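The complex is shown incomplete by one protein chain, all other protein chains being positioned as in the whole.
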Amino acid sequence: MEPGLLQIVMLVVARELRLAVRHWDQVVQPLIFFVVVTTLFPLAISPSLSELRNIAPGVVWVAAMLASLLSLESLFRPDVEDGTMEQWALSGQPLALLLLAKTVTHWLLTGLPLVMMAPWMGTALGLPVSVWPVLAGSLALGTATLSILGAIGAALTVAVRRGSVLLALLVLPLEMPVLIFGARAVDLATHGEAVAGPLNLLAAMLLLCLALGPFAMSAAMRVSME
Amino acid sequence: MVTLAEVSHSLSTTAGLEVRGLHLWRGERHLLRAVSFALQPGELLQVVGPNGAGKTSLLRCVAGLIEAESGEIQWQGAALRTNRDAFHRQLAYLGHINALKAELTALENLRYSVGMRRQVSLEQTQATLARLQIAHCADLPARSLSAGQKRRVALARVILSGASLWILDEPITNLDVDGIACVESCLAEHLQGGGSILTAAHQPLLEHHPQSRSLRLH
Amino acid sequence: MWLWFYKLASPPYAYAIAARWRPWLLWSALILMVISAYGGLVLAPPDYQQKDAFRIMYVHVPSATLSLSVYVIMAVAAGIGLIWRIKLAHAVAAACAPIGAWFTVLALATGSIWGRPMWGTWWEWDPRLTSELIQLFLYLGYMALRSSFDDTQRADRAGAILAIVGVVNVPIVKYSVVWWNSLHQGPSISKLGAPSIASPMLWPLLLMMLAFMLYFAAVLCDRVRAEILRRERNASWLASVAAGT
Partner (left out) sequence: MSEFFAMGGYAGYVWSCYGLTLVILAGNLWFSRRELKAQIQRATRRNQTAETP
């Protein structure tokens, strides 16, 4: 009779994907934002690729961070406003698992496309093609961590009017280590140096967030729904 | 103040829901003052009182959405705080808002919300929708339904959840006359099946039902 | 064994203790400050490298240490408040935040002023100053989140969750900033820390640290009392306690 936890997760993922298909614009917008922000820097700094090359890793990563922050608005707010989150909290199923499933699906819809788009933007900023795997790899690990930390911030600020600025103020300081290791990994790759160190640390941070994040999310959500 | 005389009950309290000395503040206002009541299987308790008396807060508090400042809520003898998930598996809560996704159809909404709790066949879902006279809305997106139809889809979720305790906040808002009659028959059927109902509404529900009582909040 | 814990947690009792301890803490802090300031400014010999500029250390290092330890105290109090639902612990966490934030501002200001003669610029992305800056963002984030809830109970619990997530992040931030900085300059030449310290230079620093901690405890007493009153539904016991001391 009772659905198992895996079935519950599948149900959540299925619902999110179905909703995403019907809200395609919300999925594409962060991507467009990512491209637009990345094109600002050549305009602001200089058209010469040689100059852009040494700031390219930082630019791509900062743009990815801001795009992930932008997409957080649509993570929990619609569910809290239409009451479905309340039903999740009262379903008797572990809310941490439900929110984790929702955040992972959100990452699949916003983080992964970002990872696939980043190499093109990197090349546009003069990064050699040899850097693509490290760029995609570090962004894959990094955007997942950003999604979880962002989800905690989103859960904390979902009940706050005009909470998006507050969300950025809460989440960006927590995400700075991800930026440091992510941008550094790509920078090392462009100089052909070993990138194992920062990538391992990115993976370690992701595991830490996967382990502790969901409990912070569910506690924060229960407070926000009071 | 609620005097115990108003809410007398003799049966043992281990089977149902027991609330003792519930206090709740909203900002500076002392909303719930030592609210106490018991709800046995097969009983309906309707919370009545003027607007702003704290009916919704009481229901959300009992459901576990709000933490009371002090007081004790027990479900089947155990404190709510210790076995919250088990309590929630036995609870179906209907709030002011209908908890429906506008983009999903009525059937999809029910599949994703009831599916969290138990396997429900398509026929069972369609039968419940037919019972609530909205069988024709099954495949329409919730966005295009009227307020009354949305309320019936939310009530269908409560019925399909198979929970023994129903907490319904203004269940019959936006419903027309035969909608109310239909809901009252569902409530009576649930009571007959040994379920219990805690509800807040302005007009009395199942007034002449033997197991129906009321709790006045000031 | 737990009796004292719950006795302490009852607001009137904690309020009375804070009222009684505050003058002692404050006066001992002020006296120690004067002594260590005298020791640091007059008795300690000038540093062979930085000459007299190093005396800024006597205010920078204590406030930097306090800015971190106050955050940890805040997170522990928040954790206790969240797990055991003790309102007093939330009151302590709420009281710690502004004090810690001001210590961080002080550490940042004195750090950059100290850096001016050494590095020639007002701001240097030195690992200590950078993690101090991120620490300030954590404080500001905590206080901004608290103020966005009008219900104190929800502000307490939301703030507690953020404080706990933040305290887990503090070592990560410190380590990543040091790692990030060391990549550029190799072993850090900008030694903002205490120079190799001879004892006449050392005891004023330790005394000043103690003085700052006592000062923190004294101000905390006041703020906790205010936070207790903010959360107390009927503070009828207030009249009986020596009000206003």
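A, B and C are the chain letters, set down in written order, and residue numbers restart from 1 in every chain.
Operating definition for what follows: a contact is a pair of C-beta atoms (placed from the backbone, for glycine too) under 8 Å apart; a residue touches a chain by one contact, two chains touch by 3 or more.
Predicted model only: the values in this text are computed from it and were never measured.
Contacts of the undisplayed chain with the visible chains, over the whole complex, involve C. Among C:Val168, C:Leu210 or C:Leu238, only C:Leu238 touches the chain that is left out of the view. Summary of contacts with the chain left out: across C:Tyr13, C:Trp102 or C:Trp123, the touching residue is C:Trp102. Even with one chain removed from view, chain C keeps its contact list with that chain: residues 26, 37, 41-42, 46, 51-53, 55-56, 59-60, 63, 98-99, 102, 105-106, 109-110, 113-114, 116-117, 215, 218-219, 222-223, 225-226, 229-230, 232, 234-236, 238-239, 243-244.
The criterion applied here is as follows: only the chains that are shown with their structure count from here on.
Ranking every chain by how far its Cα centroid lies from the centroid of chain A, the top place goes to B.
If each chain is reduced to the centroid of its CA atoms, chain B and chain C end up 48 Å from each other. Among the residues of chain C, those touching two or more other chains are numbered 151.
Residue positions of chain B with contacts to 2 or more other chains are 67.
Taken in their complex, chain B has these residues touching chain C: 25-27, 30, 67, 69. Residues of chain C touching chain B in their complex: 150-151, 153, 233.
Across the complex, chain A is touched by residues 82, 134, 137-138, 140-141, 144-145, 148-149, 151, 154, 157-158, 161-162, 164-166, 168-169, 172-173, 175-177, 179-180, 183 of chain C.
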